[in-house]
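With one protein chain removed, the remaining protein chains of the complex are shown where they sit.
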Amino acid sequence: MRYSGLRLLTQAFAGNTGWKPAWRDTAPKSSYDVVIVGGGGHGLATAYYLAREHGITNVAVLERGRIGLGNTGRNTTIIRSNYLLPENHNFYEWSLKLWEGLEQDLNYNAMVSQRGVLNLFHSDAARHAAARRGNAMRLDGIDAELLDRAQVAEFCPLIDLDNARFPVMGGLLQRRGGTARHDAVAWGFARAADRRGVDIIQECEVQGIETEGGRVTALRTSRGRIRAGRVGLAVAGSTSLLAGMAGFEVPIESHVLQAFVSEAVKPLVHAVITFGAGHFYISQSDKGGLVFGGGLDGWNSYAQRGNLPAVEHVFAAGVAMMPALSRLRALRSWGGMMDMTPDGSPIIGLTPIQGLTMTGGWCYGGFKATPGSGWCHAWTIAKGEPHPLNAAFTLDRFRQGRLLDERGAGPFAWAQ
Amino acid sequence: MSATEPHPWLAGALVPGRFGAAAGEPVRLGTRACELVQVLARRDGDAALQAAIRAAGGPDLPPPGHAAQGERMAALWTQPRGWLIQAGPDAGLARRLADACGPAAAVVEQTHGRCVFTLEGAHARAVLARLCRVDLHPRAFGPGRVAVTPLSEIAAVIHQTGAAPGFDIIVASSYARAVAGMLAAAAAPIGYQVGGDQMGGDQMGGDQMGGDRVD
Partner (left out) sequence: MIQIACPYCGPRDEAEFAYRGDATVHRPAEEAGFHDYVYARANPRGWHLEWWHHTGGCRAVLKVLRHTATHEVRAVGLPADRPEPPSA
């Protein structure tokens, strides 16, 4: 069923009785050409692009729970491509371009909103770093603007420019950055993949990975054994566990990251604003809630829930950046499981097991990567080798000393 | 600077008078003038450090979480094999301890490096509980006990000096102004007194240090 304005209208008059489920809830077959593990945005996008770009449709996505309830449904929905390193910004820019055409492509309203992402800075050193990053982006054709104090004040009047400890000196703005509706991204990819023949299998936990002579052959799941010569992992914070099932190690730690939403208010923050002096970023959802978050709780966790010290830190940083926030009530808080890599960049590509590929190590920033990750992962599965866009995101780059260390801060910089 | 001079960082931060809630018994907020020396035993230096402290009129060095009062000075445990020595005005204490310890211990003068606040009165516990995370209930804490713990975000040593209860709160001098403000804000809903009849701080420092307020 195609979605359109006309369909909405006719359904309105038909009492909305004619809508069909957006995707089939199927039982697993005993064998597929490709099985994707993980029904988050990355897994669903991988399946979709396998079908659309490479004509591979005998594909199943196995999800342990219900699709989109992992990090895809828990993140703060920021999309952007304002990275320093060419490997990073070119990949994320491709992803951003896919976002720009996504809704037409999927025939699904993912509420992609290019409202701008502004990174504030508070010192000369940080200004230089922002200018350097912006220039690196522009050299590769990506939009970036350096705002001074007055322009920041005009762009977002709520920001306290004169905080005693962290006066704002300006900001790096990417106008094409913004937000998208997280659930809709999972549902949109699921529906579009389903329409091309992909089986989406929920409540199906992968419990073992079978290999023969270094090749993947089958998966043992809570719904039986499923044979597949090609398997793609897209399991976010569970990457270490799935790699362990296949007998290899990944340089990943699973950590908890929290996010928050306030009561709904009138339009207040019209872009995504990030604080440069502490862990804090904020945007406003279309419902009116302010959506915000900060840094990791800081210790290994598979629990999808965090603790109060991180909450206190986030709120303190938020009030330092926008004092007016102190008048708001927080409505909800939640946590997700981040797969943190030593250099903070992802891993998309081949693994030591033949036929087994992965997209993971997304740290706290993989939502924006969803279409790009799925696109590159699908390419890697179809061709048996990475696309140039994900060629640098290898698993063995740590052994080779080819780190993608955005901040130049050394291994596990996020843990310092 | 000697211990009896006021802390320059606090100039104007704590002025005498009664503030905050007007009803009920206020807590008393002040500062204490004293000498402070940090001592850390080096490898195999424990015995020599203990001997030097005792020779200077100090107590047996107390175990974790405790303070001990000697004839001329008190010792507050602050970390494994590390103590803060607190004495009445006694210029040159750090030098004498360093000479006596030799290589057995690192001895660092802290008299101007730290600032000692005093907080006393029936509601002192309630004020501190607003700022720190340790359990100060008499079942868990009491006179002669020491806790090294952040006060809000600021590193502090909390020493219960009396059963009233009374506390010494020792922080880095560079944070003294901020801590004065924090203590005042935390005490305001209860009401607090600085100086005056119910003197809490400076006037009680010095000689009275060795009294029964520290056990």
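A and B label the chains in the order they appear, each numbered from 1.
FYI, contacts are C-beta pairs under 8 Å (C-beta built on N, C-alpha and C of every residue); 3 or more make two chains touch, one makes a residue touch a chain.
Not measured: the values here are computed from a predicted model.
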Which displayed chains does the hidden chain touch?
-> A, B
Based on the whole complex, identify which of B:V37, B:V148 or B:A186 touches the chain you can't see.
-> B:V148
Of A:N90, A:Q284 or A:S301, which sits in contact with the chain we cannot see?
-> A:S301
Considering the complete complex, of B:G20, B:G65, B:P89 or B:G142, the missing chain is touched by B:G65
Had the left-out chain been drawn, it would touch chain B at residues 64-65, 78-80, 133-135, 147-150, 155
Write the list of chain A residues that the hidden chain touches.
-> 238, 240-241, 249, 251-254, 298-303, 307-309, 312, 342, 398-399, 411-412, 415
